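The structure that follows is given in the form of structure tokens.
Every protein chain except one is present and positioned as in the full complex.
Chain lettering (A and B) follows the sequence in which the chains are written, and residue indices restart at 1 in each chain.
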Amino acid sequence: MITTLIRYFNLTFLTLLILVMLSFGLAYFFPGDPIINLMGTNKLDSQPFLMLSSQQTNIFMQFWYYVQALLAGEWGVSFATGKPLYQDIMRLLPATLELSIYAVTIALILGIPLGFLAGMNYHKKIDNIFMSSSMIMYSFPVFWLALLLILLISLQAQWLPMSGRLSLLFNVPHYSGFILVDILVSDIENKRFAFNNAVQHLILPTLSVSFIAFAVFLRATRRSVADVLETQYIKSAQTRGLPGKTIFFRHVLRNALLPVLPILAVQISTLVTNVMIVETIFSWPGIGDWLIQAIYERDYPAIRTGMLLVSVVVVIITMSLECISQLIDPTRDRFAYARR
Amino acid sequence: MLDANLYEEELHPTPLGATWREFKQRHVAVFGLVILTIFIIVAIAGPLLSPYAPTTQHTNTLLIPPAWDDNGSILHVLGTDALGRDMLTRLFYGTQVTLFSSIVTVFIALGLGVAMGVVAGMSKGLRSSFINHVLDILMLTPTLLIAIIIVAILGTGLTNAMLAIGLALVPRFVHLTRDFVREEMNKDYIKTARLDGANLTQVFLFNILPNMVELLIVQGTLAISVAILDISALGFLNLGAQTLMPELGVMIAEGLSTVYIAPWNILLPGLTIFLMVLSINIVGDGLRSALRNRLTH
Partner (left out) sequence: MSELANRLISFNYTARLRLLVIFFVAIFVALSTGCTDSSISGTAPAGVIYCSESNPSYFNPQLDTSSTTADVSAHQIYSRLLEFDPSTGRIKPGLASSWLVSDDGLTYTFQLRRNVKFHQTDYFTPSRNFNADDVIFSFQRWLNDDHPYHDVNDATYPYFSSLNLAHTIASIDRINGYRIEIKLFQRDSSFLANLATDFAVILSQQYGEYLMLTKQPERIDFYPIGTGPFRFDEYQKNQFIRLLPHLQYWKSVPLTEQLIYDITPSSSIRFAKLRTGECDSIAYPSQAEITIMQADPNIVVQEAPGLNVGFWAFNTAKPPFDQADVRRGLALAIDKNSILDAVYFNSASRARSLIPPSSWAYNNDIKEINYNPMRARELLDKAGIAKGFRMTIWAMPVVRAYNPDALRMAQLIKSYLAAVDIDATIVTYDWNTFRDKLNQGEHDSVLIGWSADNGDPDNFYRPLLSCDAIPSGTNRAMWCNPEFDALVNSAIKISNEDKRAILYAKANNMIAKEIPLLPIAHANRYQVKNAALQGFSINPYGSIRFEGVTKTVPLPTPSMTSSTVVVNDEVRP
């Protein structure tokens, strides 16, 4: 177990290092002066940046100072606003995480039980209904789905708001960046009302993201349940006359859930893409909306840092999920090649 | 079905043929295939079928609703957009652009992926480890991020969007090929071939590849649906195909400005993407179950 942990730690560290190198390299690929692309301006006076921009520094030393600057939270400033990127990203990242976490939670809470239901009724009516509807669900282009929801629910029915994460009239102080948490810890008036308002703003974006993720989880769970039910050990358990309850909880549940975790890991990157698209449509003030604005404005420091941060978060989450599933089920060994 | 059984024993259908037989028995899958075929025909013959050019602006018939609406016109069966361009024509061309660019993207990604997968699968040690590691990072990076980086370096455009999506699709083919090759390399028939003196290239071309074709078809089909979704999403975000190009995602983005007076401008292109992706998914899913059934029988 310790070896697994160490191995994953090393792997994550290496991956992060490569990502940092890539982001450093990007500054050279983007049009314009690489040093300006790294810092966003030539008027910074922090120590690592001064060293970075000095003429004598060779490229390896530059990289070293760049890493130092990154670790010190000196991420340069945005071309577009002239403000430090660190502040911007720390404000926006929680909004994205919040949306993703709620969407994944809903997709899992609904997808896994329904997937079990479908898998236990493999090739029966209920299974067929679930399979065909989930097929329809994940064929939706996410941006079209979001637009349809806005058209029907926000504009036609006028049930829910269509943009932002909270009515701008509320001035909730920044605490954790998670809007629901921030409202609960704040001491504004009408806290309850603000909370409701935030939830109303959350529903449509969350629904758009979880709609597709739900279908994927449902199908994955159903497949894995069906596979487990076909195995010899379930059959032998039945022959031995174990009660159905025991078979289900001791064998089916655990073994069928195991493959779902890695699928969740693989889905993270798709999920992030969808979250970013949904953010732009619902003007959700998260990192995706911000990055897409940055590309419109050719804000290279913002693109570089945003890309680095998002991929670092994705890598850490994916690696942790992989690591956990490996710890639970040591027979799986997706990264076997890295051990050789 | 006694006849069928007799037939099968006499004919010994090829593996591909057997899969096709399995596939044919699924009515939904066949229905999906029919729809997909219609899309492909439209994509190929669209320019011949369409009454107008996609960029012709009928300046005196702007924002005409589809023909079934009271204000519709039979001259423009699916209506016109804010510039008076015929919607049906644009959907034909849009299908062509979106579908073909996705197929091309997937083919290139597939070619690259299989080549790299074979190298990774047949090699061991540092080289294999390095390829795998780089690919994992690529796979972990969300498609949209790859696209943003490529757009930042090379600028916007359909080709750059295809490049980004192709890059994002490569790892899945590499993994598929690598795992398959690894597994097969240990099997007896490969060992026999090696003992016969075949080199690695020959083993791959004559022994492994034929066994992989179906797997690649299934994965390739499903990858096309992913590519369609991604290309249209990039078009919608103005990071892929540019305005004036009748790409379906771009059409939805353009339709947004008149969405209240002319909702069909976003509903119809969206519906086209949806149906196209759905039919491909149905076919891909049908192929996959057919393949699984054939292998388990």
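One rule holds for everything that comes next: contacts are C-beta pairs under 8 Å (C-beta built on N, C-alpha and C of every residue); 3 or more make two chains touch, one makes a residue touch a chain.
Treat the numbers as computed from the prediction; the structure is a model and nothing was measured.
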Just list which of the chains on display the missing one touches. A, B
In the whole complex, not just what's shown, which of A:I18, A:I36, A:I136 or A:L229 touches the removed chain? A:L229
Among B:L16, B:I44 or B:L62, which one touches the chain that has been omitted from the display? B:L62
Taking the full complex into account, find the residue in A:V67, A:L97, A:I203 or A:L258 that is in contact with the omitted chain. A:I203
Given A:F9, A:Y28 or A:F193, the residue that touches the chain left out of view is A:F193
At which residues does chain B meet the chain that is not included here? 55-57, 59-60, 62-63, 82-84, 243-244, 256-261
For chain A, residues touching the missing partner are 80-81, 83, 106, 109-110, 113-114, 116-117, 120-122, 150, 154-155, 158, 160-164, 167-171, 189-190, 192-193, 195-197, 199-200, 203, 229-230, 234-235, 238, 244-245, 247-248, 252, 283, 285, 289-290, 293, 296-298
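The rule is short, and it goes like this: only the chains that are shown with their structure count from here on.
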Rounded to the nearest Å, the gap between Cα centres of chain A and chain B is 25
Please give the residue numbers of chain A that touch chain B in the complex, ascending. 14-15, 18-19, 26, 29-30, 132, 135-136, 138-144, 147-148, 151, 155, 266, 268-270, 272-273, 276-277, 280, 288, 291-292, 295-296, 298, 300, 303, 307, 310-311, 314-315, 318, 337-338, 340
What does chain B use to touch chain A in their complex? 28, 124-125, 128-129, 132-134, 136-137, 139-145, 148-149, 151-153, 225, 229-230, 232-233, 236-239, 249, 252, 256, 259-260, 263, 266, 270, 273-274, 277-278, 281-282, 285
